[in-house]
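Since the structure comes first, as structure tokens, the remarks are kept for the end.
Heads up, one of the protein chains got dropped from this complex, but the rest are sitting where they should.
When the chains are written out, they are named A and B in that same order, and each has its own residue count from 1.
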Amino acid sequence: MEVRGLDVWYGENQALRKVNLPFYKNRVHAIMGPSGCGKTTLLRCLNRMHELTPGTRVEGQIMLHGENLLELEPIIVRRNTGMVFQRPNPFPTMSIFDNVVAGYRLNGIKIQKIELDRIAEESLRKAALWNEVKDKLHKRGTFLSGGQQQRLCIARALAMNPAVLLLDEPTSALDPKSTASIEELIEELKTSVCLVLVTHNIAQAGRVSDYTAFMYLGELIEYGTTDKLFTVPQDKRTEEYLTGKFG
Amino acid sequence: MINDVKLVKRNLRKDRIFVGIISVFSLLCVVPLIVILYFIFVNGASSINWNLFTHDGGIGEEGAGILHAIIGTTEITLLASLIAIPVGILAGVWMAENTRGKFSGFARIVVDVMQGVPSVVLGMVVSIWIVKPFQSFSAFSGSVALAIMMLPVVIKNTEETLKLVPGSIKEAAYALGLPYHRIILKIVLPCGLSGILTGVLVAVARIAGETAPLIFTAFGANYVNLNIFKPMETIPGIIYKSYTFYGEGASVAWGASFVLVIFVLTINLIAKVVINRWKVKF
Partner (left out) sequence: MASPSRNNEMQLKTESSRKATLHVLFFERSFRKLLFAMVIFMILLIGAMLITLVVFSIPSITKFGFSFLTGTTWDPANDQFGAFSFVVGTLMTSILSLAFSIPFSMSVAIFLGEYFTSGTLSSVLNSALELLAGIPSIIYGIVGFFILNPFLIQLLKVFHIQYAGVGIFSAAFLLAIMIIPYSASIAREVIQLVPNDLKEAAYSLGATRYEVVTKIMIPYSMSGIFAGILLSFGRALGETMAVTMVVGNSSQLNWSVFGLGDTIASRIANEFGEAFGLHLSVLVEIGLLLMIITVFFGVLGRWIIQKTSVRD
């Protein structure tokens, strides 16, 4: 996937300025920066979720497999991308099984029951949740712990076989143990999807990602392999952020 | 050190007297309820007989019952609900989804205005609209009046219930690529089902007991009537007409009151059960 020359305005404020950013297959990309730098805005543009905020304007291109995502129907874009949110949000009225296959069922996509079962098992295995819930598939999702709920949300997103999985601070609401297990999962997942992760936790970006982008005040300041960016940052501001001079 | 014993003692005494007064007044509030329920049950129960439920008849007539009133209330209430519930829920959804902007503020005021309209005035208007032009009272006009009464209650209740559904649930649904109508119908509304259902039940109980809007719309009849375009009797209506009659009339009034109160209490009980059993936790 590639972001080209992306500008975003919320009303009068320009939230993103001319962002250019490539994402690579089967790699984990972290976007970090202080609050208000535009990282969440960028992430939400990737699956057209920015349109849910009234008064948002966008210019530029987001290319995926030769198509500009900004020109397609949002529903199509979202069915081909997956998103995981800060607070785990399984659908409270549905069972675990129904949650995982929600993307198919609720979209009215016609699929045989056997196929649904297969997709559910595969997604739950990928999300490292299968063994814990395989005999409780028909219980409500809200009975799981925070970490398990988040993995359920990951399974739900993975079930749609997305090209990209977007994660918006997925562990900031979780305890350290769950955080560690999600980070482990992210590393495993890169064999199946391209991952883009927004985080305010610098250490997490360093632990988990192959490429890191540093953003500040709506601009992409620096982007490179994680090793390089963390050890020899090119830009002074990157270095200051990494050393905690501003947060 | 400030230690005026007399002052402290007086303050403490004031405190105790205050609690006493508050408690007495509060508990006194229960008295009217007990009085009402007691007399309705005692007088009503003595009027309850098989005859009451199987006969219709004119006010004060020998052997008259309230069958036509029971059927009438059921029909009129059902029809009113059929009109008001879909419109109310959909409008409530819009309200919950559109909380900002001048128009939504205006719409909210309109709902408040609707809630403030006195029931007689509503009856007058509907009567002018539907009854006078055709020179005929009808159950249909009664249902329309009751539906208009129900509407703001259903709208407000739906709006408040849906506002409690966390935004992240909707976001997750959007991220899956779900279209708006499916998000609302298959995710958001099911989450708010218990609250909405409770509101609907309470609204139905309210209109079933309303009399004023029906006086000049449905008016009333002496016999069972299933035609909604003709006048129809209702339980509150028959209470109003028969309470001043001595003997048979008054007894019918108490019997009908008994039925009405039981009905209202039952619905309220069911509503409480619904909200406890089916409440969705986020």
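We take it that contacts are C-beta pairs under 8 Å (C-beta built on N, C-alpha and C of every residue); 3 or more make two chains touch, one makes a residue touch a chain.
In this text, all values refer to a predicted model and were calculated from it rather than measured experimentally.
Peer 1: Would you mind spotting which of B:45, B:164, B:226 or B:265 touches the chain that isn't drawn?
Peer 2: B:265
Peer 1: Could you tell me which of B:59, B:155 or B:189 touches the chain that is not displayed?
Peer 2: Touches the omitted chain: B:155.
Peer 1: What residues on subunit A make contact with the chain left out of this view?
Peer 2: 25, 64-67, 72-73, 75-76, 79-80, 108, 161, 163, 192
Peer 1: Give me the subunit B residues in contact with the hidden chain, please.
Peer 2: 11-12, 14-15, 18-19, 21-30, 32-33, 35-36, 39-40, 43, 87, 90-91, 93-95, 97, 106-107, 109-125, 127-129, 148, 151, 155, 179-181, 184, 202, 205-206, 208-212, 215-216, 219, 236, 239-240, 243, 250, 253-254, 257, 260-261, 264-265, 268
Quick note on the criterion: only the chains that are shown with their structure count from here on.
Peer 1: What is the distance in Å between the mean C-alpha positions of subunit A and subunit B?
Peer 2: About 47 Å separates the centre of subunit A from that of subunit B.
Peer 1: If you look only at subunit B, which of its residues touch subunit A in the complex?
Peer 2: Listed in rising order, the residues of subunit B that touch subunit A are 166, 168-169, 171-179, 182, 186-187, 190-191, 193, 280-282.
Peer 1: Under the definition above, what is the set of subunit A residues touching subunit B in their complex?
Peer 2: Going through subunit A, the ones touching subunit B are 47, 49, 52, 74-83, 85-87, 89-93, 102-103, 106-108, 142, 153, 156-157, 160.
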